[in-house]
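The complex appears here without one of its protein chains, the remainder shown in place.
The block that comes next holds chain A.
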Amino acid sequence: MSNDLVKLSAKGVNLWFGNKQVLKNISVDFEPNKVTALIGPSGCGKSTLLRAFNRMHDLSPDARIEGKFMLENQDLYEKGLSVTQLRRRIGMVFQKANPFPKSIYENINYGLKINDIPKAERPGIIENALRESYIWEEVKDELEKPATRLSGGQQQRLCIARTVALRPEVILMDEPCSALDPLSTLKIEELIVKLKKDFTIVIVTHNMQQAQRVADKTVFMYLGEIIEEGQTKDMFANPKNELTANYVKGHFG
């Protein structure tokens, strides 16, 4: 399994919510330091798949999961594995910016605090994370301001900074721009492309232009199955499957 070209993978995954099967026999590999986009029409299971990687379904009692999820050689659903440790290695940015009801500084500091990062190191890490997320210049003079007063785009970059600060290996992004205006979206997309130098990124998106702009690889899902995957360029230029072709041309979605 210790393939250098696979950072994160799922094998033979089936997932049910109650009696409804949402993921059907999913097997997929994500390469390190690449951006992979998960695309597909609403309800195809792409967000569900994404959230399975950092075990966000743990708290939904009606979710039932089969199959294997691996981060390098670590089985993510191994008995006795600390979920909090795992989530430190696999960070997540959500669809709607969800800063904590605390100051800008505390929003990043909180993650460092509960992960026992020494107090003396925190200010440096926080500044660095804000710089990496291209929001430092905008907020450096008002770090004590409540994060909820930032604009939507700034909030989302703060949420990315919060994730980046913990130095995860993988960052999962669940439609991070769906609630943002075009300008903020552009900023976040630039940020994503820059972040792949240090992180492996999996992004769920509804926006096919976005997938083409940011993703090295693209995975197309339909009704809980992976229909096609490949290099983004190839997939959009020469889709092999008819469903993919119809979707990327915008015939349904």
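As a working rule, a residue touches a chain if its C-beta (ideal position, glycine included) is under 8 Å from a C-beta of that chain, and two chains touch if they have at least 3 such contacts; residues count from 1.
Criterion: contacts and distances are computed from a predicted model.
The complex includes a chain that is not drawn, and of the options "Phenolic acid decarboxylase subunit D", "Amidohydrolase", "NADH-quinone oxidoreductase subunit M" or "Phosphate transport system permease protein PstA" the UniProt name matching it is "Phosphate transport system permease protein PstA". In the complete complex, the hidden chain is touched by one of A:Ser9, A:Thr163, A:Ser184 or A:Gln210, namely A:Thr163. When the missing chain is restored to the complex, the residue among A:Ser9, A:Thr36 or A:Asn54 that touches it is A:Asn54. Considering the complete assembly, chain A touches the hidden chain via residues 54, 56, 59, 61, 84-85, 87-88, 91-92, 94-96, 98-102, 110-111, 114-115, 146, 148, 159, 162-163, 166.
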